[in-house]
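To start, I am sharing the structure in question, which I have written as structure tokens.
Omission of a single protein chain aside, the complex is shown with its protein chains in their original locations.
Here is subunit A:
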Amino acid sequence: MITATRAEVIKLATLPSLKVTAALTWAVTILLRPAGPERGAVPYAQIGVLVLGVLAAGHEYQGGGQIRAALLAVPRRPLLAVAKAVALLAAAGPVALVAALLAGEPGATGGLLLDLLLAASVATIMRNPVGATAAVLTAYEIVLPLVRARLPEVALPPAPVAVAAVAVIATVIFSRQTV
């Protein structure tokens, strides 16, 4: 378990696309904060964190099918799924924390970590980074605000419950699907 997690952390820490995404997230958060957005700079940090989650989970399914090498090394899929989640929180968690600090709202870190897990779960289910980016961003930035504004009577589940549900679905699919 510890070895698998360490391997996943190394994998995440050496991906250039994740470094670029983290740097862009911080840069956008810093640059937009002075413009005084209505809901603070956290929503912009959130976008970067969502993309980070999608790329962290989705890179395994890009050309080359790295996921097969990963499964060859760690054949127990539920174990690999848990190791991946822990590694994601360990490697990308600090990115979310720094982004929240830069936005001036350290308390938002918890929410950003949930967003990170959700984006990674969706990418694991869809196995296509472009499709997962479209799905996650459309859901977060367009569908949810619309539902909140236009259909206030619809009761949305609390974020931790929703994220946990999607993560469990992703783990089950990941454990059963052939790659």
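In this text, contacts are C-beta pairs under 8 Å (C-beta built on N, C-alpha and C of every residue); 3 or more make two chains touch, one makes a residue touch a chain; residues count from 1.
The rule we apply is simple: contacts and distances are computed from a predicted model.
Among the names given as "ABC-2 family transporter protein", "Acyl-CoA dehydrogenase family protein", "ATP-binding cassette domain-containing protein" or "RNA polymerase sigma-28 (SigD/FliA/WhiG) subunit", UniProt records the absent chain under the name "ABC-2 family transporter protein".
Only one of A:54, A:118 or A:166 touches the absent chain when the whole complex is considered: A:54. Within the complete assembly, residues 28, 32, 35-37, 39, 43-44, 47, 51, 54-55, 62-65, 68, 128-131, 133-134, 137-138, 141-142, 145-146, 149-151 of subunit A touch the chain that is not shown.
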